[in-house]
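What you see is the complex with one protein chain gone and the rest in place.
Here the chain labels run A, B and C in written order, and each chain numbers its own residues starting at 1.
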Amino acid sequence: MDKFYDGLENKKFIASKCSKCGKVFLPPRKTCGDCFAKAAEEFVELPETGTVKNFTVANYRVSERRERKLKEPIIIGLVQVDGADTAMISEVLNIKPDDMKEGMKVKVVWADRIKGHPKDIKGFEPIGGE
Amino acid sequence: MAKVQPAIISSGFSEHASKRSDVNMAELVNEAVENCIQMANIDWKDIDFVINGNMPAFEGANMPELWMGDHIAAKNKPMLRVTTGGTTGGSVTIAGYYAVASGLYETVLAIGFEQQSCGDTAIGLASVALGEVTIYPDVGYDFARMRSNLGAGAAIGVASYQAMNYMARSKATEEDLARVVVQNRRNAAKTWWTHLKMPTITIEDVLDTPYISYPLRFGMVCPATDGACAILYTTEEKARQIADIPVYVNGVASVANEPAILAPNMGGAGQVDPCEQLGAMKSAELAYGQAGISFPNKEIDYVEVYSPFPNQELMWVERLGLFEENMAPEAYRNGITAWNGELPVNCSGGVNSTNAIGASAMERPAEAALQIMGKASNQVPKTVHTAMGHGWGGAINFITHVVMSDEPQRKWR
Amino acid sequence: MEKVGIVGYYQVKPDLDAMMSPPEMIFNAVRGALDSAGLKRKDISTVIGCTNDYYDGKTISNAFKVDAGGAYMKDESKVEFDGAHAALYGVFRILSGNHKLAMIYGYSMPSCFNYEAVRILELDPTFDRTVSLLNSYSAGGMQMRAYMKKFNVSLEDIAKVAVNSIKNAAKNPSALPEAQRSDISVGDVLESEILCSPLRKLMYPILCDGTAAIILAPEKQSLKITDNPVWITGVGNCQDTYYLGERDLSISTSMEIAANKAYKIAGINDPKKEIDIAEIFGHTTCEDLILAEAAGLCEKGNGTSLLDGGPALNPSGGTMSGLTPCVCGLTRIIEAVKQLRGEATGYQISGAKKAVATGQVGFCAQNNILYVLEGGGN
Partner (left out) sequence: MEVGEEIKMPLPKYIKKEYKRSRTLRGNWYLTSYKYKFNLSRIKPYLKGLKEGYILGLKCRSCNTVSFPPRLICGRCLVKPDQWVKLPETATIATASASYAEDDKDHERPIPVIGVRQDGADTVLMHNMSENVDFNTIYIGMPLKAVWAKERKGSWFDIDHYEPLEDPANELNKEENKK
């Protein structure tokens, strides 16, 4: 996992690849669930673009302490970065809820301050013109 | 007596240390699982059922096996989580036994793990006692008083009460306690996966450390460890094909007693004398009965008891029927329980040297099984036929007991 | 597999905010179950509890429930998934032949904590938990969208199922009083607050305090205890991968595997025809449908047809009658048992012979368990 965070520090997606079936995991993990083979030996760098696989417009935000209703709903999407075989959860920014659709192309938005933390990925925004 | 005879074919460990900061929880568990599967020399797809458990609140992660599933060979496989506090490992071992014994599943992987460096164990342990903290002020229990009453920390607090009572009963001295520690830490140095390895420690060294809570000293107390352990079960027929020496589990019991020291809703605690341990005796009786053992002190060759604190090791070997009451300190003095003694106890160093809570109670039967197989790193010189692994947890009210042997329990039915 | 009998059961009436301490609630359930079977405490040989340390706010949550659970000096253990998983462990213990009578209880009190917030602790701490976007609502919303898109199911259809469940709950005397609304319409459901689009508030169950207990016994023993036992003839359990991005949310692979295993053991070839009652534990109405489809009770994507015919879907109201974590799976079993024993006054399905009851744990029903239950006497 360390390499993933190091990659985030440099504004890059580092994914791991299963040594047996070649599946690419983002976020990376040590073991591939399908073949129980090591998946943390080969790493690949992935582009900043991806596809929205699924999404929901959330009116609630739940933290470890409590749940609260949001004034402005946020869009939570499952984004599959190009080249990866798994989707990761992230916010979709700069778009109206009504315009959302599955299969949309998106590009990453990095946080203002990069700390090598999952929150460095502020979200994804749609690629203009589409 | 079980309808299907379960057998242990291998047990695996991860490396144990106080802070396994190089791995996350899933990767740590994966180490033990891989070690276990490798030793058994089977394919991970042959595993039919996965049972695991840890002490949840110590890591701040609820039901971590949900997200760890892929790392422990559990994708698209049945999975069960069993947790009972300190005895988690033992309970998981027993659950693995039952999964095979029921005849529903053939090959079962049981896993116990703990990464205590992720969370604050002291808070976790205190919340055993202080969980109901918010109702205390309602009934006039002020915080200052509570701190002094329970301030020593729940597990240590409980153990020191136990130590006082045991010492009053058996006239054991602090030196006797230190002797147990020395034996454990020296044994630990010879086992590859253990945490506190002190090959040259002496009784004086132990007695030199300050008190934490009378009569327990800093040097006598178990460490907080990160680690994982896994056991692979299968049926008798299959085990014969796979393993050279399969270890048959013949008796299991996990008896619950009333909690000591504390009780629900601030009531009085049911165990008046915390070293009396009726639950342990009952549990031993049940497990020995299932395994057909009538004279445990004669028939059992090797014992692993769960003893984070030295006084407990002395107490448990008595309560589990291995020594006469109050005779354990003398046995330790005479070297009966040493590595080359008549009845070796805790040759892996015991919980006193390595305490990864969720895994500890499983490491006991796992290590005992390795001794029977002859694969332990600190293998005892004599041949081990029958061995026993034990665990305690909760507010000294849960006891787990696993009796195993190199021959299956005969079924005359 | 040999048959395992359910010889006694008891469910404490759910309450939004029960004024009882946890041990007292468990005591009520355990005592009630023993009384319903006409047994004594000394008859029990093993006790399996289902509590969760996080739902209880303290570690080793079963340590102080030994007295209340009737586990003093008994072989005791605790399962930390759902009540239905605890029952599986009970089945193991009975089938092994070591035990003759197993008490299974489940307990939790969502009035003491925020269930949604505590569920965040179940997430992968290395990514999802720190990002903290995933929760029961958003997972439910995404699952529902995936289902609707894949099978072209409209929102109204799912709302109809929700209405059906809520109306069923109104007939069920052991449902949460606040959840019982016999006058509800599809419009009400659609107009209720949107939690996470397209998930509506009335498609999401109400959390409540509750405890439930069942008693299991081997075949011979069961017939001695009661004339009317309900048999567990098959059980299957399976866990899917955790990562939502890797799963097809519109179906449930784990339930399929679990159900196939259970049907194989029970000797059921065509669940659509042979099963009369389906008590499904889904976190949302949509999940009920997905799980029912995966359990082979109807064609994939055709879950709404269960309202018109085939196995009766959730005659007790399912989770819409009140959801208690750690207990809900047990409640489903109990409701199925009631139907099979003909004790479901007011909502009895006549001629019910075989039933399925499910339990689950994890986001989007990650770990599923399915029981096949058969009526005994009549």
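The definition used in the following text is that contacts are C-beta pairs under 8 Å (C-beta built on N, C-alpha and C of every residue); 3 or more make two chains touch, one makes a residue touch a chain.
This is a predicted model, so every value here is computed, not measured.
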Of B:8, B:196, B:247 or B:387, the one touching the omitted chain in the full complex: B:196
Given C:121, C:294 or C:313, the one touching the chain that is not displayed: C:121
Positions on chain C where the hidden chain makes contact: 18-24, 27, 30-31, 34, 41, 54, 57, 66-68, 70-72, 109, 111-114, 117, 121, 125-126, 129-130
For chain B, the residues touching the chain missing from this view: 15, 17, 19-24, 57, 60-61, 119, 123, 127, 131-136, 138-142, 145, 147-152, 157, 160-165, 168, 189, 195-201, 205, 210-214, 258, 260-274
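In the analysis below, only the chains that are shown with their structure count from here on.
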Chain A and chain C, separation of their C-alpha mean positions in angstrom: 33
Chain C, residues touching no fewer than two other chains: 119, 121, 126, 128, 241, 243
Numbers and ranges of chain B residues touching at least 2 other chains: 24, 69-70, 75
Chain B residues touching chain A - in the complex, by the definition given at the top: 24, 26-27, 30, 44-45, 69-71, 73, 75
Contacting residues of chain A [partner chain C, same complex]: 1, 27, 33, 53-67, 73-74, 76, 78, 80, 85-91, 97, 102, 117-119, 121
Chain A residues touching chain B - in the complex, by the definition given at the top: 1, 29-34, 36
